[in-house]
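Every protein chain but one is kept in place in this view of the complex.
Now for chain A:
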Amino acid sequence: MSDIKELTKLIKSLEDQLVVCMRCGMCQSVCPLFEQTGREADVARGKLALLDGLMQEMFEDPEGVYARLNKCLLCGSCAANCPSGVSVLEIFMKARVILTGFMGLSPAKKLILRGMLARPDLFDTLAEWGARFQNIFTRPVNNVVGTSCARVVSPLIKDRHFKNLAEKPFHKIQPSLDTQPGKSGIRAGFYVGCLLDKIFPHIAQAVVDVLNYHQVGIYMPEKQACCGIPAVSSGDMQTFNKLLFHNLECFSPDKFDYLVTACATCTSTIKEVWPMMADREHKNLIKKISDKTMDINDFLVSVIKVNPENQAPEKNRIPITYHDPCHLKKSLKVAAQPRALIKANSRYELKEMLDSDWCCGMGGSFNLQYYDISSKIGNRKRDNIVSTGCKTVATGCPACMLQISDMLSKNRDQIAVRHPIEIYLESLKL
């Protein structure tokens, strides 16, 4: 077994991080997956023990470890709650890369990641075709949530209620921007991200409108690529690097003071995963970019100093609730800022839901692979949203928006799912 020796050597490179886990098990209390299954292999402690087992070579089943390692939302709840400060996400992603290198990428993932995602032009074209033909295969189901479902039974879509692709992606509406700052004196790079571009162009537009309102100069280059999170979390470094290098060419750090995104996942990827996975050659460049990267809510509150205290609340305010995306709250510690933006709109009244920072169950490709569990976690979120009595839920992550829309729509709830930036923009137009 020379291969296993090689694998052991690679896993050993994670040893210093793996030994930090003292097996206390505190991760169990916050893991959304463990709550559903009660299985130790689903929680961080179990997965770390499995990787440790591979390392010790006491164990001859790398496939088994790989399968269990991949069954994870990568929400980072465990890391945020870990007494020993184990770098769980870094270990998991690096281990996924190592094990994928050993096991090979599955044909389906190869097709999606290398065949489509890695080629931004082709990805755009495919999405446009999709948008053109989607009405043939789908039909609208919930006007308030704005979701559709498949007309015919499809193994890929199952009974999901999803947001359709936008008729016109954002890069067709606004291919690029390069404006000078007004009195703010600040220039922001705008990283749009796939979901905003292809499904939620109106949110991307809202970002542009808000930045314009505050006289922030915008640098938004053409042909932006995906941030690479689907690739790296599938262990596909080849695609990840390709996307990363593409984006590095687009976003030269001397072009902007801050790089903003309205996607929690993109922000945390650029800020945390890019430096984590960077090779030596690009380390400095990536650090410059990631240091400047900021979630849009955070940017508006911390840099532009949007202050809700300035607003006198109106009578008969509309109740709204807010879901904390894991990538914002647990990775980037951004929780007060989106709430501040919502409060800045005097028409709304923020009503907190129970466990607003409990994962919605999306987890990117987790939703594709484990739709049943993903839905169970999502329905817990749905119940907490419904219990507030609010007719609007806001959240700062387009992936969470998709998941929450699916859950609400399937339960026939008449609740709109919106981004805090939309709520804030409304207040500016009053």
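The rule is short, and it goes like this: contacts are C-beta pairs under 8 Å (C-beta built on N, C-alpha and C of every residue); 3 or more make two chains touch, one makes a residue touch a chain; residues count from 1.
By our rule, contacts and distances are computed from a predicted model.
Looking at the choices "Homoserine O-acetyltransferase", "Lactate dehydrogenase, subunit alpha", "Peptide/nickel transport system substrate-binding protein" or "EtfA2", the name in the UniProt record of the chain not drawn here is "Lactate dehydrogenase, subunit alpha". In the complete assembly, the contact with the undisplayed chain comes from A:M22, out of A:M22, A:A108 or A:I318. The omitted chain makes contact with just one of the residues A:V65, A:A166, A:V210 or A:L425: A:V65. Along chain A, the points of touch with the absent chain fall at residues 19-20, 22-26, 28-29, 38-41, 45-46, 49-50, 53, 59-61, 64-65, 67-68, 83-85.
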